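Only one protein chain is missing; all other protein chains are in place.
Note that the chains are named A and B in the order they appear, and that numbering of residues resets to 1 at the start of each chain.
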Amino acid sequence: MVKTPIRFTLNGSETALFVDGGANLLDTLRRGVGDLSPKYGCGQGTCGTCTVLIDGEPHLSCLTLAETAEGRSIETTNGLANGAELHPLQKAFMENFGAQCGYCTPGMLMAAKALLSKNPNPSREEIVEAISGNICRCTGYEPIIDAIMIAAGQLRGRVA
Amino acid sequence: MLTVETFDTLVQAASAMTPQSRYLGGGTLVMRGVNYGDQSFQRIVRVKDRSLREIRSEGGRIVIGAGATMANVMAASETAFLANVARQVGGPAVRNMATVGGNLFAEHPYGDFTTALLALDATVRLSDGSEQPIESFLSSRSSMRGLVASVSVPRPMGDEFRFRKVSRVKPKGVSVMSIAVWLPRQGGRISQARIAFGAMGATPLRAKSAEQALDGVNLDAQGIERALSVATTGLNPTDDSLASAWYRNEVAPVHLRRVLLGEESR
Partner (left out) sequence: MSSIEFRKDLFADERDDTLKEIGKPTIRQDILGHVTGRSPYFDDHLFDGLLHMRCVRSPHHHARIRSIDTSAADRMPGVRRVIRPEDVPNNLNTLLSLINFGKDDEALLQGKKVAYVGEPVVAIIAETERQARDAVAVVRVDYEVLPHVLDVEEALEPNAPVVSETYPNNTFDYHDLYDHQKLRFGDVDKGFAEADHIVEGRYQMSPIEQAPTETCGAIAAPETNNRFVCYTSTQALFFSLGTTAKLLNMPSSQLHFIGGTVGGGFGGKVDSLHEPLAVLGSKLTGAPVKFTFDRAEEMQVGAPRGAERWFIKDGVMNDGRIVARQFTGFFDSGAYTRLSSYAIIKGTGHLPGPYSIPNVASNVYCVYTNRTPATAMRGFGITGVDFSIECHMDKVAETVRMNPIELRILNSYRDGDMKAHRRLAKNTALIECCQVAAGKAKWPISADAAAQSSLQGGGGDRAIIPETVTDQAGRIGERRRSKIPTAPGEGATSKGRVAAGSSVAPIVAVPPQRDDMVIDPSRTGHRKAGAGPAVPPVQATPQAPPRYTPPTPAAPVQTIPSYTPPPAAPVVQPSQPAPAVQPPAPEPYQPSEPFQKGIKRPGVSRFISGTRRR
């Protein structure tokens, strides 16, 4: 089988590997690189649990042809914490019941991070819009929205 | 077995297309086929040329590159009148990926953006430079050869252009139907209206009887009455998991009225 070499930055680290023709970024990250934080939920762009940031913008890794990530910067939930120190979003999700089964959480965190990087003071409606491509089946959206609001407040406090 | 072929220009890519090839824009349609083992293609063709994403004014029209994403449409000042349409396509991640060119080929029940392009009487420009009106493009898209380079639309005036997507899941769901209308007015009366419905047929379709019934009327409850009564003439909805054809036909006039009169949806 023809393999194609690709290089990208994953959570700040230079990464290079070979991929099969047609491989998507989700499988490439999970089985090729071993970053298991993005999850498979649908393979068709409806659930959002595979969401990663490419050059800071949320993308669905299951619908991203791995080769198109060449030379770009990818962020996943795996790189959200700074060593042992959790990101404020992670802390807020923990303390405010933002995750029950946890399967949608990596996608939610990435969607939320993309929002807060552009809009540090979002309204509830803006948060709803930002996570509208992410489906949660058990936690319920209210605690997730609460957690993002709280994390936004903490991040603003940190900057100030 | 799948192979990926990457080209510098769209013209090169177009000459490499075979019946076994699929052109990859943003990936939201092609990669779904890849992930689900679509056996109808074995080759993925892509182009690196970033200029395909450009959005610019050209004469009296706006030219939108086929590679422009929904996020690009929302961000560009030239396409401000289409921002509301682009915003209703998927969540932020989908909008960062899904392209205008891809939306032209999205099958039912997708293709909300194309519904808007149909109402705006867009022109589709292919890689060989030829152009065709969107209506004839849509009726022949399944058998077309060549690749789409861009679409161009006129810039509607004021509130002439309106769009509404009807879905069951809030804030984001797949279309039960989408409705786009372009209502040019002369002396307060509607002249040469265009009405397009999405998810009411295999491709977005015009409601031509309703368009004719709007000609020369005032945009009020009384004026639009006859148009509403023929709203679904020529449409061809099907049953799917979102709604039955019967339901779609029943509610289409209600939603069309709300769009025409600017009523809030309930």
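Quick note on the criterion: a contact is a pair of C-beta atoms (placed from the backbone, for glycine too) under 8 Å apart; a residue touches a chain by one contact, two chains touch by 3 or more.
Just so it is clear, the structure is predicted and the values come from calculations on it, not from any experiment.
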Worksheet, complete the sentence: By the document's definition of touch, the residue of A:57, A:70 or A:146 touching the omitted chain is A:146
Worksheet item: For chain A, which residues lie in contact with the unshown chain of the complex?
Response: 1, 20, 22, 30-31, 34, 36-44, 46-47, 49, 76-78, 80-81, 86, 89-91, 93-106, 109, 135-138, 142-143, 146
Worksheet item: Hey, which chain B residues sit against the chain that's not shown?
Response: 1-2, 34-37, 39
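Note that in this section only the chains that are shown with their structure count from here on.
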Discussion item. Please output the residues of chain A touching chain B within their complex, sorted ascending.
Written reply: 1-2, 4, 20-22, 24, 43-45, 48, 51, 54, 57-60, 62-65, 67-68, 111, 114-115, 128-134
Fill in: Residues of chain B touching chain A in the complex
1-4, 6, 24, 26-28, 30-32, 34-36, 44, 46, 71, 90-94, 96-97, 171-172
